[in-house]
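Note that one protein chain of the assembly has been removed; the remaining protein chains are unaltered in position.
Chains: A and B, in written order; residue numbering restarts at 1 for each.
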Amino acid sequence: MTEGSLKNMNPPGTWEAGTPPTIKVKKDPLVPVTRTSYLPERDADKTPILECIDLGITFGGLKAVDNFNVAIGRTEIAGLIGPNGAGKTTIFNLLTKVYQPTHGTILLDGKDIATMSTAQVNRAGIARTFQNIRLFHNQTVLDNVLIGLHNEMDYGMGGAILRLPGYWRAERIAKERAMEYLSLFHLDQHAMDLAGSLPYGAQRRLEIARALATNPSLLLLDEPAAGMNPSETAELMENIVKIRDTFHIAILLIEHDMSLVMNICEGIVVLNFGRIICKGTPDEIRSNPAVIEAYLGRKGAKKL
Amino acid sequence: MKFLAYLVSGISLGSIYAIIALGYTMVYGIAKMLNFAHGDVIMIGGYVSYLAAKNLGVSPLVSVLIAMAVCTVLGITIEALAYRPLRSAPSLAVLITAIGVSYFLQNSALLIWGANPKAYTPVISGTLQLFDGQLSVSYISILTVACCIVIMVGLTLFTGKTKMGKAMRACSEDKGAAQLMGINVNRTISLTFAIGSALAAIAGALLCSFSPALMPTTGSMPGIKAFTAAVFGGIGSIPGAFLGGILLGVIEALARAYISTQLSNSIVFAVLIIVLLVRPAGLLGKYTQEKV
Partner (left out) sequence: MKKLSKGARTDLLTYAGVIIAFIIVSVLKANGGLNRSQTGLLVPICCYIVMAVSLNLTVGILGDLSLGHAGFMSVGAFTGIITAMSLASLIPSAPVRLVLAMIVGAFFAAVIGFLIGIPVLRLTGDYLAIVTLAFGEIIKELITCLLVGVDSEGLHIIFNVSGSKTANDLNLLEGGKVIIKGAQGATGTKTIASFTAGFILIMITLVIVQNLIRSRQGRAIMAVRDNRIAAESVGINVTKYKMMAFVTSAALAGAAGALFGLNYSNLAATKFDFNTSILVLVFVVLGGLGNIWGSIIATVVLYILPEALRGFASYRMLIYAIVLIVVMLTTNNPVLKTWREELRSKFGKNKNKEATDA
């Protein structure tokens, strides 16, 4: 590879605008691949992009997450749901190595990530967004995405200071790529605005754009619809499916908005008190008594 | 026996650091600022006590009380004029202002009292002979250690038991929430500065009793060392400041005696660095991880 070129030359692609309120998503039936894991039929013969085996973490005696077994297919949109405090975000923090697991294994595309740091996990293929948005608020929208493209550029410090040809080439290509990502999320007109000045919904979109810029094979979205109105949520839903179809990546999302989860997720994992209480397709989850009990309590579940 | 003598001098030096550090840690805990002017308040306390004893002819104790009163007023004034307007400003702006206040106090002292060192008369003189005169402990050492313990216990009770003390703790944790609970945040911060400055005055008198040369720069290094002590023990923690101050004094005295006079400060700072690497929040501080 020549210096200054981008590692992944494929353009992010484009999609047409248009906002039907509900969307049709192609969903394959789930098939068992191990005793505890299911994958969509089309991904079943390939290595799952993510596999957690007996994953757990203990905070001062409290088992925040325990015995977490999940597999996610290479092009699956999966949902992680559960009541507040069930340990959903903790699982994201374990997957990205913000927290170190107390026990268990995380396999990313079949490779153990036990010794990796957060940054290395990202380079290996996991990108994420945050529940409480974590943008670089004082930098421009464009710069936020350029920071996401950091590891896609490969000129060194010397090249940067001396402004060698590789610097100019990589910067130009990166800017073009960044603008393409921004236009996917209708943020291209705001490229030069400060990220912190964007409205809430746009900030959430920018965070997804930044995560995508790191060229992941698994995207983790932590409550992407939080604080959005129904029309924004509908657009988001569409965007998530488009991301999967354009980039051919897997997406795992935490969400409280049930319409979103039931609409677009193929496999859903329900968590309560750090343990999986149910796994399956949206239909299976909807009718599962344990799930209803977790959300409504025992009495509420009885009344239903 | 020699070791014991070094230890005693270390503990009494450490007690002075501890008294300054107690004031520092309270101010830091509530205002979250590196108050570089704190050391200069010590110097002002020293001068006021010196002048009161010399010109008014009052007893040492009264001179210290006068110094405490002056420093309390000074502390409250500094806070109200220089720091309060910057409460929502970035911390670096507050830091630079504190440096400005420090320069201001030092240069005012230089203009008023001149650069020549003043010979401070110790608040108490004489020594106590122990082990048939093999170990002599000056009364000022005993007084310093006693003062330090009384102040430490007093502050612990004050912040733990009284209403005002609880208000202080609330403000240091979350000013907004404290205000919503009906606590007058400005008054609480003023009070903290008042206490810190009064302690600085006591420390000034004791410091000058140990090394009687009083100059406009007298307070700078003890101020920095006391802050080091507060960080060492875990900033914001009253027992931490006490422990940090004593340990710092002992390490300094022993390093000076057994390793090198020239490198004593370096050794103190090196110990601080090692402690912070092992315990990032100091000896008694609580380490909190950022929530993701």
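By our rule, contacts are C-beta pairs under 8 Å (C-beta built on N, C-alpha and C of every residue); 3 or more make two chains touch, one makes a residue touch a chain.
Every value quoted in this text rests on a predicted model; they were computed, and no experiment measured them.
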Touching the absent chain when the full complex is considered, from A:27, A:46, A:123 or A:169: A:123
Of A:214, A:263 or A:281, the one touching the omitted chain in the full complex: A:214
Omitted-chain contact residue, chosen from A:98, A:179 or A:296: A:98
Among A:134, A:186, A:248 or A:286, the residue in touch with the chain that has been omitted: A:134
Missing-chain contacts mapped onto subunit B: 28, 34, 82, 85-86, 88-90, 92-93, 95-97, 99-101, 103-104, 107-108, 110-111, 224, 227-228, 231, 235, 259-263, 265-266, 269-270, 272-273, 276-277, 280-281, 290, 292
Subunit A residues that touch the omitted chain in the full complex: 96, 98, 117-120, 122-123, 127-128, 130, 134-140, 143, 146-151, 153, 155, 157, 160-163, 167, 170-171, 174, 210-211, 213-214
